[in-house]
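== chain A ==
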Amino acid sequence: MSAAAELIRGVSLVKRFGGIVANDTVEFSVVEGDLVGLIGPNGSGKSTLINMLTGHLPPDGGEVVVRGHEMRGQAAHLYAAMGVARTFQLTQLFGRMTVLENLLVPGLTRPGSTWRSVVQQARSTLDFLKLTHLEQLHAKNLSGGQQKLLELGRCMMLEPAILFLDEPFAGVHPHLRDQLITRIQELHEAGRTFVVVDHDMESILRLSKRLVVMARGRKIADGPPADVREDQAVLAAYAGS
Partner candidate 1 sequence: MLVQGRRHVGSKLAALVGGLVLVSTQFVGAPANAADPIKIGWVGPLSPPGGYAEGVLMKQAAELAADEINAKGGVLGRPIQVIFQDTRGQPEEGTAAAERLISQEHVVAITGEFHSSVFLAEMEVAHNAGIPIIAVDVWALKITAKGYPEVFRVAPNQALIAGKYGEWIAAAGFKNVAFLYEKNDGGQSARDVMLPILDKHGVKYDVVGADPSATEFTAQIERFKSHSPAYDFFMAAYSLAGAYPMMNQSHTLGFAPTAKTGIANSGGPAVDPTFWKNVGEGGKYVVTEVVGLPKNAWNDTTKAFVAAFKKKYNHSPSPQAIENYDAMLLLADAIGRAKSTDGKALIAALEKTDIVLGRGRYTFSTGHTPDWAYHQFMDAPVALIQYDKVNQDAEDAPIIWPRDIADVKYLYLKPGQ
Partner candidate 2 sequence: MTWDYIFVQVANGAVIGIIYALIAVGVTLIFSILKIVNFAHGDLYMLGGYCAYYFIALLGAPPLLAMLLSMATLFALAIVLERLLLTPLYSDATERKDEYGLIITFGLAFFLRNIAVIIFGPYPLKPPSFIPGVQHIGEMTVTNDRLFAGGVGIVLILALLYFMHRTIWGQALDAVSQSRESAAIVGINSRRFNSVAFGIGAALAAAAGALIAPIFSLAPDMGVLPNIHAFVIVILGGMGSVLGSIFAGILLGEAENLFTAFFPDPTRALAYTNAFGLLILMVVLIVRPQGFFGRRHLRME
């Protein structure tokens, strides 16, 4: 482990659905400043892993440690309070609330936040995402790509230490996808840590500094993208699927 502080660690995480083992003793940790790509074929357990790491799914075995705190039995909103933000595979916005309100919600959950400062912060976030002109629109009326951007903005409003992005590029127009990648890169350069899950190998490879590959509920590779690409197990997993 490098000098950088460990932000989140999953220790031998296990999750079963009925008879299916969705995650089988998965070890996963992210240090500050990292930009991790998480890939794997459909049903390999990526989303399950993310759901456990962000508190949305209680693990059947193992535990999640966020910044040194053991999180067993804690509700999802406490993960958020600890600086763990996430987006969802299918965008989950507050559809009949305005774009601005969507950003106010996470901002106002932070202790000590004032309405005035949060509105200010939300407006600058909208500026950053280039969504300012849509401020008063209901979130459900945005296009798919704009919704992904807004969801990213909602994460930013938590001023998180780490962001989990679950398939941020799925179904996004190429033009907006480039914009999304740019935003992520800018944020990363500003010091944010990311875990990005996607099928879109090209984008992932463009983005990530470290690549984690999952297959059949297990982690089969973890390392710099260039190394992982050559890994036999990975090739086999993709060929087999």
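Regarding selection, all candidates are chains of the complex that A comes from, given by their letters.
Side notes on the structure shown:
One rule holds in what follows: contacts are C-beta pairs under 8 Å (C-beta built on N, C-alpha and C of every residue); 3 or more make two chains touch, one makes a residue touch a chain; residues count from 1.
On a predicted model such as this, the values are computed, not experimentally measured, just so you know.
Only one of 1 or 2 makes contact with chain A in this complex, and that is candidate 2. Against candidate 2, in their complex, chain A makes its touches with residues 95-96, 140.
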